[in-house]
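One structure below.
Each chain you see keeps its place in the complex, though not every chain is here.
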Amino acid sequence: MRPSKRKPDEMRAVSFERGISKHAEGSCLVKFGDTHVLCTASLEERVPPWLRNAGRGWVTAEYGMLPRSTGERMRRESTAGKQGGRTLEIQRLIGRSLRAVVDLEALGEVQITVDCDVLQADGGTRTASITGGFIALHDCLSWMEARSMVSVAKVLKDQVAAISCGIHDGQPVLDLDYIEDSAAGTDANFVMTGKGGIVEIQGTAEGEPFSDDQFQELMRLARKGIGRLVELQKMAIG
Amino acid sequence: MRPSKRKPDEMRAVSFERGISKHAEGSCLVKFGDTHVLCTASLEERVPPWLRNAGRGWVTAEYGMLPRSTGERMRRESTAGKQGGRTLEIQRLIGRSLRAVVDLEALGEVQITVDCDVLQADGGTRTASITGGFIALHDCLSWMEARSMVSVAKVLKDQVAAISCGIHDGQPVLDLDYIEDSAAGTDANFVMTGKGGIVEIQGTAEGEPFSDDQFQELMRLARKGIGRLVELQKMAIG
Amino acid sequence: MRPSKRKPDEMRAVSFERGISKHAEGSCLVKFGDTHVLCTASLEERVPPWLRNAGRGWVTAEYGMLPRSTGERMRRESTAGKQGGRTLEIQRLIGRSLRAVVDLEALGEVQITVDCDVLQADGGTRTASITGGFIALHDCLSWMEARSMVSVAKVLKDQVAAISCGIHDGQPVLDLDYIEDSAAGTDANFVMTGKGGIVEIQGTAEGEPFSDDQFQELMRLARKGIGRLVELQKMAIG
């Protein structure tokens, strides 16, 4: 039995609240249960130096956690003087995942920065960030389309969503919350497109190594969960 | 006429949403119109090194803005490698203001850190942070009282709230929003207690110097506004 | 009775030593009693990026304390890796105060940096910095006028000076020294122009909140002190 009473293949309640920010071109407050991430997509005219005059745009992501988004207060990264390794790892993953469904030529020479700030954390912040960040990105592109800057249909090649799986008490389960994550022997994150293509797989044995069979089962669960997330995204963006 | 159509002595709609964080001992989402600040109060066992074994506790504050809380995306301070001068100035002000109503001996040897993170900015983020931070602090103390750690009545000597005033188009006005703030010739922030004691006054001429008479009028407006904020705080914390 | 035997409205001995630096376009060693600040004004051709081709110049300030300017040796900010919050707060205040009396269009597209370095501290370093920094700025402009670069009369709209006041042992007093400052219940800094316009007011209750009446009395003292400083500046710059 999972601590949350969920069935092995049961995700937490997922919701997307769009247009949450007065200023951002696209924004979405995504919730995977008690994990709440505020995603904003900001359009900027300038591209990174290495892309100047290349006829292409860029999509990048930044990730942060509010100091008390977690059970114990964490030190603010601005006072630590730098982003930690985990933060850098996650924001690189979010950026890669979103770019996997974007046609950068069709975007044109602009940059969209997707900021994912965790207001409350309960496991799965990176997967929620990718899944909600996609909505913010979509809405930013819609904002641009309304101003005849791009065609959303041309820029967005597909949807993208992400989910975590893990082996909890010997049982492969979908969408780990913090309690499960802390206890899980194996933890894996999957990023996939709407059409089912795999964008990223990250599987880690925290304690004992895992087997091929276990991994296949995690992948099966992930595929099911991402299928559901993609449906929910579709409903959200209508 | 103010851009917002408000009367000179009219504040924006103010609201306090308590218990917004699953983890923090006290929390409050405070809104002054379109300015939204998430305040959490975190109890920590350790006090700063210079207070060890002094028989007293400490209350401190940190302040941050999400990158796209503003009209144009700002650089994240964690990537800049340090908190900027404005951030440090504001968080020092919030900390001083909250400590003005706390009996640190009665608190005992613990530290409470009040984090004020701006989700959306439209002027007055520091005054909203102080006003909402007080609620979060109060609720943290209630949490402690429920565990027989302190007596709220002994620790909290009074309420504290803050408001900005300024001279807009020659007219002293209360509670500047971003448009007014950008155009204001003079900008002043006032922090006062529930009983009307003054905790902090910061008045700055952005363009022309101001006169004694103008300053007295700003102070009169502030006193009125803070009186109203103190009432609203009372209603919130019941 | 004040520790220094001064009367409540008595300032410390104030002196300005001009031309103290062989290299700087303008310089002044200002003393408020045992508080000694070396102020230099440096002319630079380049303006900040956001002012390029704007037809206006800029005046900015930096502030520092020598490690043993204080009773106990302080850590050097260059080894700490950054300027502290207090330093940033003070140098922002000095810059704003000086700009309040400068016509930036009349200055033309150059930048003047006023460095205020505290050689010895005994309270009131920020007010001495503003008051002496004005002399350094004035002399830098005279240097420029001698080279037909500007007209001092057009660039400088007025004089500017600053003084601190506080409530010491229940008594409002003028120009706090370090001993008084450490013990003061309330501490306020005032920046005013030669014509009596208010540029900045910063009042802080260190312990008990203060009342309107107390604040008015501090303001009265400040006005008197600044009147005297403005006279002394006039004598200094002939």
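Order as written gives the chain letters A, B and C; numbering starts at 1 within each chain.
Everything that follows uses one rule, which is that a residue touches a chain if its C-beta (ideal position, glycine included) is under 8 Å from a C-beta of that chain, and two chains touch if they have at least 3 such contacts.
The model shown is predicted, which means the values in this text are computed figures rather than measured ones.
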Overall copies of the shared sequence [whole complex; 3 in view]: 6
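Criterion: only the chains that are shown with their structure count from here on.
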Co-neighbours of subunit C and subunit B - touch as defined: none
Chain closest to the middle [Cα centroid of all protein chains]: B
Intercentroid distance (Cα basis), subunit C paired with subunit B, Å: 28
Averaged-CA centre spacing for the pair subunit B and subunit A, given as whole angstrom: 33
Centre distance in Å when subunit A and subunit C are each reduced to the mean of their C-alpha atoms: 51
Where subunit B touches two or more other chains at once, by residue number: 82
Touching residues on subunit B, where the partner in the complex is subunit A: 21-24, 27, 34, 38, 40, 42, 44, 62, 64, 66-71, 73, 76-83, 87, 113, 115, 117, 119-120, 122
Contacting residues of subunit C [partner subunit B, same complex]: 82, 84-85, 88-89, 91-92, 96, 100, 188, 192-193, 195, 197-205, 208-212, 215, 219
